[in-house]
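Yeah, one chain of the complex is gone here, protein chain that is, but the others are all in their spots.
Naming follows writing order (A and B), and every chain is counted from residue 1.
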Amino acid sequence: MEITSTLFTAKAIYVGIIFAITLGVAAYSTYFERIIAAFMQDRVGPDRAGPFGILQPLADAVKMFMKEDFIPANSNKWLFIAGPCLSMLTALMTSAVVPFGDQLDLGDGIILDLQGIDVNIGILWVFGIVSLGVYGVLIGGWASNNKYSLIGAIRAASQNISYELAMGLSIIAILMLSGSLSTKSIVETQQNGHWNILYQPLGFVIFLVCAFAECNRTPFDLPECETELIGGYHTEYSSMKLGFYLFSEYINMFISGAVMATLYFGGYDYLFNDYVAQISWLGEYAYNVSALLGLVVLIVKALIFVFIFMWVRWTLPRFRYDQLMGLGWTGLIPLAMFNVVLTGASMLFTVNDGGSNWMTVGASWAGVIIMLVVTFAYSEMKYKKKKLATA
Amino acid sequence: MNFWYFLTALTLLSASMVILSKNPIHSVLYLVFTFFCISGHYVLLNAQFLMAVNIVVYAGAIMVLFLFVIMMMDLSKNSPDSKSTLTKLAGAILGGTLLVILIAASRKVDLKDVKPIDAQTGMVEGLGQILYRDYVLPFELVSILFFVAMVGAVMLGKREAGERNF
């Protein structure tokens, strides 16, 4: 009983810390989004609120709260409020199954997993919650009683549903490699540098593109495009309700970065973690230090992904809607299926030969390269034929 | 056990709200909530995989498509009295028959045959073993059914030559 209650307290503290980190990162993402945008356009960005403008998120929050909280007359009031709440809720729930670190030894035989809940369906949990994120957008857009909001909501929902398919298919290859749905064991199979990115180059690209689409980030930010939909599903929203929608996007970005790091970049694995865990002068704390370092490493990996999200946003224009759907259904889904077949083939090849992991790596990269070359040759052939025909 | 009662009451309440609420959008949202309650029941039965699949497939995908259709059609103009007596009668008979079947089926259940729950019950591995060993044929048949439905949907959605292109 004693141990259980201590463990409960420790877990509660851990969950609180992760929650705070997530919200803090999301708040400062708004600041860094503007700074990165400015730097890429040869400007300096916000630098007035505090030194280097680091109080900007605070100022933005104050501004958001001071705005009039407007609810349209003919809207469905409760659903109008429920929309942003749902978006925020689903964004925050995803991080429960992401293993932010290994275990901490708190003494007295109490071992704290640095993970919210270690369920054996971990990655499916992520999927379930992500698929529920659509409701926040859809309900908010419909409850606004505005046709632009509704169109934006429907576009957002259909985009999310379309890209969820390719995302799921790209994950199946990972599940084949690790043999488990649990995020913890997916990370554990990647320890010591056997990161899944080496085995799954194609799968990672597919997952990355789908993650962009799921977070409604450029080049897939059609749901909120101002030029066509005057703001999309949050046209009628103002004050902190709008803030919740925008905030949940940043939370989603951070969490999807963490998920990508977990699935493809070894999670909390870093070079020398075995070495750190055995440093003699740290004594009994060596293992804990190694685990905490792992936590930091995972967050850094997630932040690198957040940077890539922003980098892409300030580089690329958005897709046209038919291009978006075409890419999702005719591009990514067949590619993901090919990736599943390729992974299966390379696994079979290594198992039969009794070869090493590096042979799987070789096989998967060779498969991708062969696919590229074949498609390239085929398309060149068609291109030349067409040119001959027109000439 | 207390939680089970609470969850069951919530399930029944939201399920009855599905048919009682006037606004079709509200009905759909109550239905989504009902699915969540049912997922909660799956968790109580230690069937986490089924819970996740229930949420991903039903709450996450199918109900979103339902919402799509209802939002696009604007059903608020359809007043309830547009349904004829015949429709109401048919609905009552169908529902009653389903209720009778359910009651009859539940009376025949023999609780002595149920295997005791162990740690592996409801896990993905056990489910996979049963699906792909004991019930392979029904499973594959169902997948063929799905395939046929998908082909049908594609055929319906396909634009024919000369059809108006809007």
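As a convention for this text, a residue touches a chain if its C-beta (ideal position, glycine included) is under 8 Å from a C-beta of that chain, and two chains touch if they have at least 3 such contacts.
As a working rule, contacts and distances are computed from a predicted model.
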Checklist entry - Name the chain not shown, per its UniProt record: "Acetolactate synthase", "ECF transporter S component", "ATP-dependent DNA helicase RecQ" or "NADH-quinone oxidoreductase subunit I"? => result "NADH-quinone oxidoreductase subunit I"
Next on the checklist: Going by the stated contact criterion, tell me the shown chains that border the hidden chain.
Outcome noted: A
Checklist entry - From the list A:5, A:41 or A:74, which touches the chain that is not on show? => result A:41
Checklist outcome for this item: Given A:148, A:270, A:287 or A:314, the correct residue touching the omitted chain is A:314
Checklist outcome for this item: Interface residues of chain A toward the undisplayed chain are 36, 39-44, 47, 205, 311-312, 314-316, 375-376, 379-380, 383, 386
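The definition used in the following text is that only the chains that are shown with their structure count from here on.
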Checklist entry - CA centre of chain A versus CA centre of chain B: separation in Å? => result 29
Checklist entry - Which chain B residues qualify as touching chain A in the complex? => result 25, 29, 32, 48-49, 51-53, 55-56, 59-61, 64-65, 67-68, 71-72, 123-124
Item to check | chain B-touching residues of chain A, taken from the complex the two chains share | outcome: 76, 79, 119-121, 124-125, 127-128, 130-132, 134-135, 138-139, 142, 150, 153-154, 157-158, 161, 164, 181
